[in-house]
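This view holds just a subset of the chains, kept in their places.
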Amino acid sequence: MSQSRRSFASDNVAPAAPEVMAALARVNQGSVHSYGDDPETLRLTALARQSFGTDLTIFPVATGTAANALALAVLAPPFGAVYCHEAAHVNTDECGAPEFYTGGAKLLPLASPDGKLDARQLDAPIAHAREMGVHHVAPAAISISQATEWGTVYRPEELRTLTAAAHKYGLRVHMDGARFANAVAHLGCTPAEASWKCGVDVLTLGATKNGALAAEAVIFFKPELAQDFELRRKRAGHLFSKLRYMSAQLCACFEDELWLRHGRNANTLATRLAQGLTQRGIRLVQAVEANEVFALMPVKIIAALRAQGFEFYEWPAPRIDNQPIVRLVTAYDMVPADIDALLAAIAQV
Amino acid sequence: MSQSRRSFASDNVAPAAPEVMAALARVNQGSVHSYGDDPETLRLTALARQSFGTDLTIFPVATGTAANALALAVLAPPFGAVYCHEAAHVNTDECGAPEFYTGGAKLLPLASPDGKLDARQLDAPIAHAREMGVHHVAPAAISISQATEWGTVYRPEELRTLTAAAHKYGLRVHMDGARFANAVAHLGCTPAEASWKCGVDVLTLGATKNGALAAEAVIFFKPELAQDFELRRKRAGHLFSKLRYMSAQLCACFEDELWLRHGRNANTLATRLAQGLTQRGIRLVQAVEANEVFALMPVKIIAALRAQGFEFYEWPAPRIDNQPIVRLVTAYDMVPADIDALLAAIAQV
Amino acid sequence: MSQSRRSFASDNVAPAAPEVMAALARVNQGSVHSYGDDPETLRLTALARQSFGTDLTIFPVATGTAANALALAVLAPPFGAVYCHEAAHVNTDECGAPEFYTGGAKLLPLASPDGKLDARQLDAPIAHAREMGVHHVAPAAISISQATEWGTVYRPEELRTLTAAAHKYGLRVHMDGARFANAVAHLGCTPAEASWKCGVDVLTLGATKNGALAAEAVIFFKPELAQDFELRRKRAGHLFSKLRYMSAQLCACFEDELWLRHGRNANTLATRLAQGLTQRGIRLVQAVEANEVFALMPVKIIAALRAQGFEFYEWPAPRIDNQPIVRLVTAYDMVPADIDALLAAIAQV
């Protein structure tokens, strides 16, 4: 019975969507020019421009870590500093990929309770860096996650204030959009309104967690920044010879707004889960705005759920009232019954 | 009509094999642990061990450049030297990926007419390096291609002599096996007899050119060398969250010796092509032992073929008797008619 | 008059000691083998072994940043983590040199009020790193400063507890000894008792701040760690062709315990300064154990001193009771009158 339990460990345990598999089959015909000189990759650029309502350059890669690290390597020199939240995926989960790709740039982590950076947090570090001169790495960029690692979502006006401060200080703005679709779905705005219209220079757009098999994209809203990207991608081994298969997955996501429908579904189920938990007396530690629920869960309940085959992570943060924080992630392909099964199991304990 | 022309530009323009596509569909079910903690990845290890008849560690990645660069980063320190043929893919076609991944190691190219290294070519460079001491990068590894970039194939006894010399000098042996299946098919030996039994320490095994969509593998025959590999792969952005899809492609290749059948077919057609060219008075510049044909082709014929939609590369090597060298690559999925169409077009000129 | 003010900005503004200059003149004779194959460099090893009472390998370099970064590159792989105090010079003042030299390792800063690390601070980060597996940089080393950046000095028993914890976790121990002579002078112990006998694996020993012109040393107490050092030093451009001049400076420091006498003098004057400040109502924010005094100074006094030509830095730490923290550094060659001049100026305000 426990096999039927859906995992809440991460949205990357889900399979690929039927539309994505169909797209792979569709492009699997005949011999096609390699390394991106193919019709599907052309089509991807057109679809992305349409989805974001602007001119842009888009490069498919296969993992979020690659997308983030390549983007940061473009924005920060080896002797540069990148300001990010202390919980940022680039800082905590990528085994130093940004340091590798930039050639040794330094991530300078900033703290906040909800995973968001605030414009005023830049003032002191930048002033300090300037005073230190050549002894300090050179401020180069900020990297923000949308949705954040704490499942919260920047509102457009928050983003605008933050990116304006960054730009004022000469910093470029990178957005880690591993869950960008969830953020847009939450905001009910257009992709443009959550990205370049808010001052984002480079977006790494996730699809793998949202229905693809293995596909992410690096999107440059300022073409001049994209200049060296293809050389960096190639020498990192992230230029696929049969690139059409990566492009096809991304095309499938953009078509008919599949990505946004997926994001909406995951969000809705996260909200359902959050409400159910609250009703059962479980306290949430963050606003649930995307597809992640952070909750204080008594160890007894944790143990009971695990015994029944439910999977999820305890979050690496201090306990509150002696209760661990657990993270429960909903996926694009879950159904209400998946949520209700978990809630029912909690009710039983 | 020209649309029906098969491209001879590279074996990476071919689509994926039906068996590979079926494998993707097969594993696309339910939620599965990410990052390789999945049954398909387990199964891959078992299949690879069976195919190579030995204990080994295998890691799937998505591109040959990644596979090569990660392997070399394990074998050579940042201050190391890697000896390779001047035409080696790692030296000429990867935009400095080995230098990036190793942190600045130096590829020291050696020349030979047929793309193979000879054991005696190591003596002088190693003696020189030792005399130079700390002023010279430290000899660390050799990297050899099997089949070579000139379409030739090392015989096992050649390999044994070469790797024995390398090991005597304390060098590790890397084999770039982008076309390893073609080499094994040519030799008519077992995969073991063309790799670890000949002293190969690490093999990067290509599948993308041989029927996969995007899948390569790094295979360590000495488990102690594999120790840091997973950290390096992760921080390079080459650890796929949904790794099962990479593993599934490789499994499909190993099953029922699909990879060797593919290699055999491509080789057979290359031989058919070589014979046809010779009959039509075109001179070959290399023995045709795998799936690549290097031929001296009059510019008039080149132009005529291109006008008819045939695709292939002129090779970056000096002309002979004022004729360019062209490379014609056959693919795993070609049929005799594809070859005959090209030969017929040449006959017409 | 203000020209006669001694600067309290740093101990690196002082000139070189007469003994050091004499040593340079002494070795400036005849032609000598380059790159360290010279008698003076041999002599340095002997003197260092005698001073530390043990077998060791010592390499002269010219700057503290080079010494630290080279040492860390030996101890931490590109995918490694180095734990250090958040105020550590390697973390704050070297423009990312450790990241550059290691090839992208990550410094993970830990906080404490007095600049020292405590053994228990390692437990949680190491547990977290292990849980994260390949997603987290691999714990590789700790880097501690003796004396610390807050002018405090680890006691031998503190060091032993800390290094034992580090070694238990498989971490190597690096000591940044830019002010090691001051620490030893404070402790009244032998150099051995403050270094290898307390579990230090690699010491970067400063001389430039302590009477040399430009000379530091990397000292390996475990010879097997030194294996690659010379290659790393060479390719960093830190192997001097005329190495005898670097070695001579260090020899002069070791001879007749010049370094310890220098350290003692600077410490004594720092204590004199600290007492004088306290008597004048200036509060100290750290115990004064080496040659640095951190004091809360009213802005009015700061301004008055600067107007008279006294130089020192405000420390980049939050104000306390609205008063900035200033750092006052005494140097090896100061005399009591230098201190008294500053104290007199404060008394006048």
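The chains carry the letters A, B and C, assigned in the order they are written, with residues numbered from 1 in each.
The criterion applied here is as follows: a contact is a pair of C-beta atoms (placed from the backbone, for glycine too) under 8 Å apart; a residue touches a chain by one contact, two chains touch by 3 or more.
All figures in this text were calculated on a predicted structure; none of them were measured in a lab.
Of the identical chains making up the complex in this file, 3 are positioned in the shown model, whereas the full set numbers 4.
One rule holds for everything that comes next: only the chains that are shown with their structure count from here on.
If the chains shown are joined wherever they touch, the resulting network links each chain directly to all the rest.
A comparison of C-alpha centroids places A closest to the centre of the full protein.
Simply put, chain B must spin 180° to overlay its Cα atoms on chain C, rounded in steps of 5.
Distance between chain A and chain B, defined via averaged C-alpha coordinates, is recorded as 34 Å. Centroid to centroid, with C-alpha atoms defining each point, chain B and chain C lie 51 Å apart.
In chain C, the residues that touch at least two other chains are 78-79, 103-104, 134-135, 137. Residue ranges on chain B touching chain A, taken from their complex, read 6-7, 9-10, 12-16, 21, 24-25, 28-34, 61-70, 94-97, 100-101, 208-209, 213-214, 231, 234-242, 245-246, 331.
Interface of chain A with chain C (complex): residues 78-79, 92-96, 99-100, 102-106, 128, 131-132, 134-137, 316.
Of all residues in chain B, only 35, 77-79, 103-104, 134-135, 137-138, 228, 230-235, 239 touch chain C in the complex they form.
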